[in-house]
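The complex is shown incomplete by one protein chain, all other protein chains being positioned as in the whole.
Then we have chain A:
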Amino acid sequence: MTDTNDTRPHMPLGLAQRGYTGVIQHLSAREAGSALSDIELESRLIELGFVEGARVEVLHEGLVGRDPIAVRVDSITIAVRRREAMAVIVA
C-alpha cells in the first residue's frame, strides 16, 4: 500500500508514472501552462473531483508521450492530459 504521510515528496500528478498512488495536497494551476486561465483550470479540476485529500491512482497512460493519463480520483476514473495534471500536486 502507499505511504501517504508527510514525508513523501510533493510532486505534480503530471509527472507520475503508471501505478502511482497518492493523495492530492493542493492545486497549483499556475505551474501547468495550460491553455486555460488559472481560475478556469482550477475550477474544472475541482469540478471533476480533484480536491485536496482525494486519493489518486494513475491507472493508464497513452502511447504518444505517455499522454494522456487515466486517473482514478476516489470513486471515478478521469482522463486528463499531463499538461493539465501538472496543476495537481500530490504526495
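General observations
What we mean here is this: contacts are C-beta pairs under 8 Å (C-beta built on N, C-alpha and C of every residue); 3 or more make two chains touch, one makes a residue touch a chain; residues count from 1.
Going forward, contacts and distances are computed from a predicted model.
With the options "L-serine deaminase", "Fe(2+) transporter FeoB", "DNA modification/repair radical SAM protein" or "Cytochrome c oxidase subunit 1" in hand, the undepicted chain maps to the protein name "Fe(2+) transporter FeoB" (source: UniProt).
The hidden chain makes contact, of the residues A:16, A:56 or A:80, with A:80.
Touch with the hidden chain on the side of chain A covers residues 34-36, 39, 41-49, 51-53, 59-68, 70, 72, 74-81, 83-84.
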